[in-house]
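Omission of a single protein chain aside, the complex is shown with its protein chains in their original locations.
We just call them A, B and C in the order they show up, numbering each chain from 1.
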Amino acid sequence: MPKPVVKKEYPLTVRVYLIEIIKGLGLTWKHFVKNIRYSFRKGPHTVPTTWQYPEDRRPISPNFRGAHMLMLNDRGQELCVGCGMCARTCPAKCITVKRGKPAEGEEDRYAGKTCCEDFTIDMLRCIFCGFCEEACPKGAIVLGQGHELAEYTMEACIYDKARLLANYEAARAAGTLKPKPKKVPVDAPPPKAAAAKKSAAKAAPAARKAAKDANGAGKEAKSPEGDKK
Amino acid sequence: MSLKERVQRCLGDDVIAITEYRGDLGIEVPKGNIVSVLTRLKEDETLGFDFLTDLFGVDNLDYYAKKKKKPKKKAAGEEELVEEEEDKGPPPPRFEVVYLLQALKTNERLQVKIRVPEDDMEVDTITTIWKAADWPEREAFDMFGFKFRGHHNLRRLLMWDEFEDHPLRKDYPLEGKGEERHLSYD
Amino acid sequence: MEDWIIDLIKVVFIWVWCLLIAVVMTWVERRASAMMQDRLGPNRAGPFGLLQPLADGIKLFTKEEIIPEKAKSILYVLGPALFALPAFSAYAVVPFGDKIVLGGKEIILQVADVNIGFLYVLAIGSMGVYGMVVGGWASNNKYSILGGLRATAQLISYEVPLGLALLAVVLLYGTFSLREMVFQQSGTFLGFLPNWGFFKQPLGFILFLVAAYAEASRVPFDLPEAESELVNGYHTEYGGMKLGLYLFGEYVNLGTLSAIIVTIYFGGWQLPYVDMSAFLGPVAYGIASFLVFFLKQAFFLFLFVWVRWTVPRFRYDQLMGLGWKSLIPLCLVNFFITALLVQLTV
Partner (left out) sequence: MDYDPVCQIDRDPDDLVTINIGPTHPAMHGTLRVIAKTDGETIVSAEPEIGYLHRGVEKLGENFTYHQFIPLTDRMNYCSAIASNVAYEMAVEKLMGIKVPPKAQLVRTIMMELARIADHQVLVGILGVDLGALTPFFYLIIQREEIYDIFEWYNGARLTNTFGRIGGVNADLPDKFHEKWPTLRDTIRKANEETDALLTKNRIWLDRSVGVNAFSAEDALNWGFTGPCLRACGVKRDLRRDEPYMFYDQFDFKIPVGKHGDVFDRYMIRMEEMEESVKIIDQAYAMYQEMPEDAPLMAKVPKIIKPPEGECYHAIETPNGELGFWIRSDGSDKPYRIKIRPPCYMVYQAFGELVKGDMISDTIACLSSLNIIAGELDR
């Protein structure tokens, strides 16, 4: 099929090129002057949009998903019990955990009855999705703010337990430990009547969803057909 | 009239099975009639499924294997009808090709399925109806090995040309079979 | 002092000056574009990144010289030289100042006051295209050859409006000598305006400016090296100092074109309304005239940068259309009007 032909009809001010170009020049000039003024400011962070990286770092979100760390509790005990939930939930399969029993006389070092004997994270595989953090029942593994993870060898990118604990110490020293995540309020398991009331109260768009919902999770049911408006 | 009835009226005997799950209507039609079925669906005034959303293959190898293992399991959803027939007859065709259609006027969606046995992978192309089926058919060929009869350029799309397997088949291992691509320069 | 020594000094001075402009321009381009785009630009090497061009130069010089396997190696090496040489040479006839009196000897601040300076500029200016097309051809790369072909077509097409716009100026001044043109621009025009070519030839100036942009293949006419279409056009395959010569040549070209604009349309080294020679000593006057010329030139150099970071790029056919369908007719109109006015007033 032939392509549609577009007639180009521009107003005269556009057709002569120059007027709009001069307007554009005015705009870039405004930015030019503004930034020249900024660039005489003191300090590394002069032009507001640019960060002079090593000297001048942008604030990092407290929620940042960076280098992992193994947490200790207030008494300095390791939280990890080596259950391996993180390893199982990891989409990149980068965590290996070996469960172990604390050695005789070292029970004080661990918060739980068991501990992880070995904990390695292959940072070359990690995709920083944060699922391990979410899966951990003890809050032992946390993704911190470490983001300068370049190394000279591949071996150095495989973090062992000592490295992960050191990450924690460094973060604690720097005061960048992640705040405890707020608990996400979960929809209460709906008693039948409450659910019906709720879905009735909900506005029109939810109608379809609500109708679908009425099927109940996991139960086959006749799908509502008249729910399309 | 509900969509189901309209589709049944339009296609008549061509509907082998109708499934419905979460409001998504799916019909199964005979493999040989797919072009005529889709044309009728497109041109029927009450339906007007004039937009091809997608086209893809499904490999049901594991699905049947699992079914056989646990015949007691309550069949949920669309498989119910099919399963009852299956128990008696020969094993069902391994592959499926699913066509997702949409009617732009009414915003209804419809899944049309055909079953493709492993020993007869030829399917009629629908690029004659929708040009949009061009790459999806190539991809289905690439990933499952369907041979779309009449497709003007049935080459591999995502894998390289010398690749021999069909990676989305269930018997193809996730980590591959160690194929390497050898590039040759002149 | 013998004349040839003076000439040699002038040549060396201009040579170094051109290089200096090119070098500083690379810095200006990057910093100014950064400032226009809310960035910082290079600011690590030296104060405000002023030493960045030096660092770049060192990098370009120490890079491995690569000649692609199937390139035509002689032409490949020749290309950058062919491009840079004319760019430098064109500066020879530009009067970059009035005169300076040293040791009782009067030295004009111009390498060669040839009476056909105008033709020389045009002739040399169109030589640069050889560098582009030879480099593009020799690289044995499809993008390069496309860039070279675009350069050929573009430069030859825009040579015409460039020449026509200048021809009107020649009608006005009645001379081919650039120095003579500058002298004719002293005094005032219509009583209150500086007697500059710009005010007598506003349309001619705009046409010349546009054609100059195209000749220098700057945005919006940077088709030969359009980096998003042709990777890098004719110098895609170049690296090291060969690439450096292309880039230098481009900036020297800009310098030359700006100098010619200033000479022809903006009164050269003269300040409006003020006669500097009246209150400055002979040496100071020479330096001052040079500085005035340079400041005017610097403005146009900046304009080149400024426009580059504001507008999009033309398409090849649109570029040709603009050149042949708009610029050349307008140039002819401008030419005839000028001829008429000159005829009426004389």
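The definition used in the following text is that a residue touches a chain if its C-beta (ideal position, glycine included) is under 8 Å from a C-beta of that chain, and two chains touch if they have at least 3 such contacts.
Just so it is clear, the structure is predicted and the values come from calculations on it, not from any experiment.
**Q** Give the labels of the shown chains that the missing chain contacts, considering the complete complex.
**A** The undisplayed chain, in the complete complex, is in contact with A, B, C.
**Q** Of the listed residues A:Ile36, A:Cys129 or A:Ala166, which contacts the missing chain in the full complex?
**A** A:Cys129
**Q** Would you indicate which residue among C:Ile14, C:Val129, C:Leu146 or C:Leu245 is in contact with the undisplayed chain?
**A** C:Leu146
**Q** With the full complex in mind, choose from C:Gln37, C:Ser126 or C:Ser186 the residue touching the hidden chain.
**A** C:Gln37
**Q** Could I get the residues of subunit B that touch the absent chain, sorted low to high?
**A** On the subunit B side, contact with the omitted chain comes from 21-24, 26, 50-54, 56, 58-59, 62-63, 66, 73, 75-79, 98, 100, 104, 107, 109, 111, 130-132, 134-136, 143, 156-160, 167-168, 172, 174.
**Q** Can you list where subunit C touches the absent chain?
**A** 33, 36-39, 142-143, 146, 219-220, 222, 226-231, 309-318, 321, 325
**Q** For subunit A, which residues lie in contact with the unshown chain of the complex?
**A** Those residues of subunit A that touch the unshown chain are 1-6, 8, 10, 13-17, 20-21, 23-24, 27-28, 49, 60-66, 89-92, 127-131, 134, 143, 181-182, 184-190, 199, 202-206, 209-210, 212-213, 215-220.
In this section, only the chains that are shown with their structure count from here on.
**Q** Just how far, in Å, is the C-alpha centre of subunit C from the one of subunit A?
**A** Computed from C-alpha means, the inter-chain centre distance equals 52 Å.
**Q** Which residues, counting only subunit A, touch subunit C once they are in their complex?
**A** It is residues 18, 21, 24-25, 27-29, 31-32, 35-36, 39, 46-50, 52 of subunit A that touch subunit C.
**Q** Spell out the part of subunit C that touches subunit A in their complex, as residue ranges.
**A** Listed in rising order, the residues are 32, 34-40, 206, 306-307, 309-311.
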